[in-house]
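Only a single protein chain was left out; the remaining protein chains are all shown in position.
Letters A, B and C mark the chains in the order given here, with residues in each chain numbered from 1 onward.
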Amino acid sequence: MDKKKPKKVFVKGAIPPEKIATSIANHQSKTNIGAHSIFLGQIRADEIDGKKVSAIDYSAYEEMAENVFHEIREAAFSKFDMTCCHIYHSLGQVKIGEICLFVFTSSAHRKIAIEACNYLVEEIKAKVPIFGKEIFEDETHQWKVNK
Amino acid sequence: MDKKKPKKVFVKGAIPPEKIATSIANHQSKTNIGAHSIFLGQIRADEIDGKKVSAIDYSAYEEMAENVFHEIREAAFSKFDMTCCHIYHSLGQVKIGEICLFVFTSSAHRKIAIEACNYLVEEIKAKVPIFGKEIFEDETHQWKVNK
Amino acid sequence: MKLTLRYFGMIAEATGRTEEILNVSDQIKLYDLKDQQIKKYKIQDPEAVQLVVNQDLNTSTVLKEGDEIAFLPPFAGG
Partner (left out) sequence: MKLTLRYFGMIAEATGRTEEILNVSDQIKLYDLKDQQIKKYKIQDPEAVQLVVNQDLNTSTVLKEGDEIAFLPPFAGG
């Protein structure tokens, strides 16, 4: 399918729910698909030492990150019999309650779509040079670290 | 959260992508959520003995099915620390390429949302009395059986 | 006693109806009822037919007046 075409992952600001609907609708012509698995990361209003997070400001080593995203997709295609695979990640400020990560996998059968989606999420968290500044309501900040 | 309210799962015909976008948007005010996991079942144009599926006509033992859906949701809430959980399934005719199942789980952390979503999908496939008539392009049909 | 029988999916197709009310002996057991209807309607693959009394999968085999017995073919949700 669209395995070989390198795709841009980063989007400016939050990922709107309508973008997700459009992505889903775009797959209705692919009638060999039986299952989609979607993961969405949403910004949490964490409270740290009495201060509440109001947004995360994402930055990245962009050129490297796009390459790593591409490699992760390629690895997923070689491991899993996916029909399609799409990844979008925010750059810049994303407010609490908004979506910052959208991973979308499709396959003929559910187990493949689900496993591929999980694989991609874990790989993205571990390997892509993206940095997150947690901005508190009082405009101070701290740097987020993935667990 | 909305654990106790029994909810109607069945919808008439295909589940439109816009319904999925609306569900996602409705969770932006829940700022304790960090991760959503979504599973979508889509009708495949399977070819069987040279005949191509054009739609599935879903029927159900509705009263029992709504009860089983409710029990499955309750069990998932007791097993997984979810914030929210939504399930929608089509009744009646759903064409190839359209969505017939929408499972949506949310949690503070990704592993819980993902595991809960997988659990729900497997439980739904195994335990809910839903029946599917695969309609071929020549208007003959056969009955679908879950594997 | 009177029982309500409900048929679904390929079973409803075989019986030509989705529901019927039967008048049966008070002593009839669930498996007898199943055998009787399977033969009557020549329902294929009886092993795959699951009977549910009053929407409860964990059902007893003893029947009583007014019970609703559903004849369910294999599930195909999702």
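Methods note: contacts are C-beta pairs under 8 Å (C-beta built on N, C-alpha and C of every residue); 3 or more make two chains touch, one makes a residue touch a chain.
As the structure is a prediction and not an experimental result, all values here were calculated from the model.
A.B. asks: Under the definition given at the start, what are the shown partners of the omitted chain?
C.D. replies: A
A.B. asks: Tell me which of A:19, A:95 or A:125 is the one touching the absent chain.
C.D. replies: Per the contact definition at the top, the residue touching the missing chain is A:125.
A.B. asks: What does the interface between chain A and the hidden chain look like in terms of residue numbers?
C.D. replies: Chain A touches the missing chain through residues 41, 58-61, 63-64, 67, 89, 100-101, 121, 124-133, 143-146.
Heads up, the rule we're going with is that only the chains that are shown with their structure count from here on.
A.B. asks: At what distance in angstrom does the C-alpha mean of chain C lie from that of chain A?
C.D. replies: 49
A.B. asks: Got the chain C residues that touch at least 2 other chains?
C.D. replies: Residue numbers touching two or more other chains: 78.
A.B. asks: Can you list every residue of chain A that touches 2 or more other chains, as numbers and ranges?
C.D. replies: Residues 110.
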